[in-house]
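Every protein chain of the complex appears in place save one, which is left out.
And then chain A:
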């Protein structure tokens, strides 16, 4: 099982995503934005960061990178694709996911361990969760406010395409507390919080049991591996 992680100029969390993939039991494959080659991977992660310095709009210039032609083609033919933070922004800019991300309503960058509720446990990336399960993973962004037109919001809600929702506090003004969504097929998922930062005891969010012991994020990666094994 090989999962590609695309590095763009200004990507930050590509190494963390690769580490999460390895810890989950798959082989991470480093991919480069400037190539037209997915190296035969089975799934893709677009990692967090500040590609192109967030110039123009977050994720906008990266969404025009050479490799995005292949990413869009693969996503449309059913390959699982996960966009984390800046990767989520790229997926909206590439029109693989609906809506958009704007500056946090309070105007500040925010970094916190964030409570989420998994609303849809049927996507390729959330199959290992139970619907309604509450998890905690880190969130860190300046432009994480999810917005969409009223019709789009209604459709996303009606088709169960809200994958994760903020609980406790809405950290950025996202409409309907939306933290992550999927495409209709459920193979493309984007979210602002960072599952790859909560995959290893000692380096995750605090839990009631022990400091930094939270590993709720690993399930995103084990879910996709399981899904691919089933469909193989």
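Keep this in mind: contacts are C-beta pairs under 8 Å (C-beta built on N, C-alpha and C of every residue); 3 or more make two chains touch, one makes a residue touch a chain; residues count from 1.
Heads up, the rule we're going with is that contacts and distances are computed from a predicted model.
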Expected UniProt protein name for the omitted chain (select from "Phosphoribosylformylglycinamidine synthase subunit PurS", "Pyruvate dehydrogenase E1 component subunit beta", "ABC transporter ATP-binding protein" or "Oligopeptide transport system permease protein") would be "Phosphoribosylformylglycinamidine synthase subunit PurS"
From A:72, A:102 or A:167, the answer for touching the chain not displayed is A:102
The one of A:13, A:42 or A:93 in touch with the missing chain is A:93
Across the whole complex, the chain not displayed is touched by chain A residues 56-57, 60, 64, 92-93, 98-100, 102-107, 145, 147-149, 173
